[in-house]
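Note that this complex is displayed minus one protein chain, with the remaining chains in position.
Naming follows writing order (A and B), and every chain is counted from residue 1.
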Amino acid sequence: RIMRPDDANIAGNVHGGTILKMIEEAGAIISTRHCNSQAGEPCVAALARVERTDFLSPVCIGEVANVSAEITYTSRHSVEVQVNVMSENILTGAKKVTNKATLWYVPLSLKNVNKVVEVPPIQYARKEQEDEGKKRYEEQKLDRLETKQRNGDVILPVINPEPHTVGYSQSSLIHLVGPSDCTLLGFVHGGVTMKLMDEVAGIVAARHCKTNIVTASVDAINFHEKIKKGCVITVSGRMTFTSNKSMEIEVFVDADPFVDEPRERYRAVSAFFTYVSLSKEGKPLPVPQLLTETEDEKRRFEEGKGRYLQTKAKRQAQMQQQAAQ
Amino acid sequence: RIMRPDDANIAGNVHGGTILKMIEEAGAIISTRHCNSQAGEPCVAALARVERTDFLSPVCIGEVANVSAEITYTSRHSVEVQVNVMSENILTGAKKVTNKATLWYVPLSLKNVNKVVEVPPIQYARKEQEDEGKKRYEEQKLDRLETKQRNGDVILPVINPEPHTVGYSQSSLIHLVGPSDCTLLGFVHGGVTMKLMDEVAGIVAARHCKTNIVTASVDAINFHEKIKKGCVITVSGRMTFTSNKSMEIEVFVDADPFVDEPRERYRAVSAFFTYVSLSKEGKPLPVPQLLTETEDEKRRFEEGKGRYLQTKAKRQAQMQQQAAQ
Partner (left out) sequence: RIMRPDDANIAGNVHGGTILKMIEEAGAIISTRHCNSQAGEPCVAALARVERTDFLSPVCIGEVANVSAEITYTSRHSVEVQVNVMSENILTGAKKVTNKATLWYVPLSLKNVNKVVEVPPIQYARKEQEDEGKKRYEEQKLDRLETKQRNGDVILPVINPEPHTVGYSQSSLIHLVGPSDCTLLGFVHGGVTMKLMDEVAGIVAARHCKTNIVTASVDAINFHEKIKKGCVITVSGRMTFTSNKSMEIEVFVDADPFVDEPRERYRAVSAFFTYVSLSKEGKPLPVPQLLTETEDEKRRFEEGKGRYLQTKAKRQAQMQQQAAQ
């Protein structure tokens, strides 16, 4: 679809969240279709996880985003979907890969939303494809367990924070979940949640560096718990790390099922977003360093640095591999 | 894309206007892309006309609408696009043709919005395709001239109207044109206008028969004049004709460029929509007959009857032709 002014920031770059939402809708369609392709219980695919994704080039207002999706692996109860987004300037005909994302879906029964139904297996062209898929499946399963355990953290408010401290830029928004945010099962679309997360992360980044910012990448996002229609969700973000030209922001999503439900507020999702600051000409700008004050902030900064260096090393290894080929 | 609750009426049927908007977006993308495919002035395709289109089967919330578009004819300054919409129930896999529409676009220069640029010619597989396209082109050109002439009519308010009279159901809405309604040139997308027209026509139909209604067809729509960002548009509709099971509603779109422009309010678009009334089980219901009072109303009723009988005759001829094959 054509990118509109409402999809973009004031510099005309489309929000990463808009792209993430489109990716998730494509993934939900293809995996729901696949899981209903054989006789059996009708079901709706729910997003369980998005693998780390890089935004390779910004999309601008007036460009067309082309989204394509393909199922690349199925386990007994989950589906792996690969989604590619290309941006196309229909005036010049120029096309660019915007990003490639890998999503994991789990089919939930339409009659009993707590029941995961079985996924029809796909055919692989080569045996190695199945093996590689299985490896990816095992890896993500481990990682999901891990994030679930460190998921108890809370962002506390800070009174009168100094510029460039964590408290200075931390932000949160609340959103009442409406019918258009939800799937047929009455639960929030993963893409809607990701769009809100990107919105908060973007505000944290902009408050820190006071320039135009764009999403550079999103770390793996795990959707631990469903969020029901009528909930209030609180999306909060805080900066965890800055390199010379990038900022890492941790985002939490908490759900508050306050009407007609005896349940307490719970953590539904958490993730790390990386932003860069751009000049008016679209060049990356240096960002002010994050001032850490507490022990926790210093620890999170070091952990963020670890993730940053790991990603950098991986990218260099890939480039060398490509150069060697 | 997946149909959401906000795309539908209370019975769960997606508004014809939402479908028209999707059709127009697909047509605008393919024709803008084509018109910029050769070196030359950058341009944006503006909707000039939509041929009569029938809604063959209703689309429901949760279904996926698949839109495909193809260029079928080019004249020197215009592009004909054929758009097909299929609705797909991704749970059952069932697919149905929702409608087929033919749209005409005119490429306007990005630098000078009043200049129509030249369209690169397409290749035809067979000579007859070109000849048939040329015939369609000439026909629509004539029809556009004709509607332009009878475009001066105005809908006046009626005080205390009787049920089932024209005045009883006539309705209007106003809309302030915002940035997301507009193309890169700063003019309202044809699809946005058609969605508003369908909304008003639907209110007129529901006020008349007090049941759930759906769009059955839309007569050819001509876009005589562009509408600029910042305008207020008034969309008004009145019933012109009823058959046993259908209602015809005439809709006018007037633009009021009230800031920064010395220009008077002008008529931008007009069209006829046909609605049917549906029972809870989705069966067509008889509709109350329209009570005509003035001479003008009686004349419009007869004209509507003419269009109705003509369409019916055409459809029967097509069915006989198909049966004979």
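Note that contacts are C-beta pairs under 8 Å (C-beta built on N, C-alpha and C of every residue); 3 or more make two chains touch, one makes a residue touch a chain.
The shown structure was predicted, so the numbers you read here are calculated from the model rather than taken from an experiment.
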By the document's definition of touch, the residue of B:108, B:206, B:251 or B:290 touching the omitted chain is B:206
If the hidden chain were put back, which of A:33, A:95, A:144 or A:207 would touch it?
A:207
Missing-chain contact among B:179, B:286 or B:306 belongs to B:179
Sort through A:93, A:121 or A:179 and give me the one touching the missing partner chain.
A:179
In the full complex, which residues of chain B touch the absent chain?
5-6, 9-10, 163, 171, 173-174, 176, 178-180, 199, 202-203, 206-207, 210-211, 229-230, 232, 256, 258-260
Residue positions on chain A contacting the omitted chain are 5-6, 9-10, 156-157, 159, 171-176, 178-180, 199-200, 202-203, 206-207, 210-212, 229-230, 232, 256, 258-259
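Note that only the chains that are shown with their structure count from here on.
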Can you work out the whole-Å distance between the CA centroids of chain A and chain B?
38
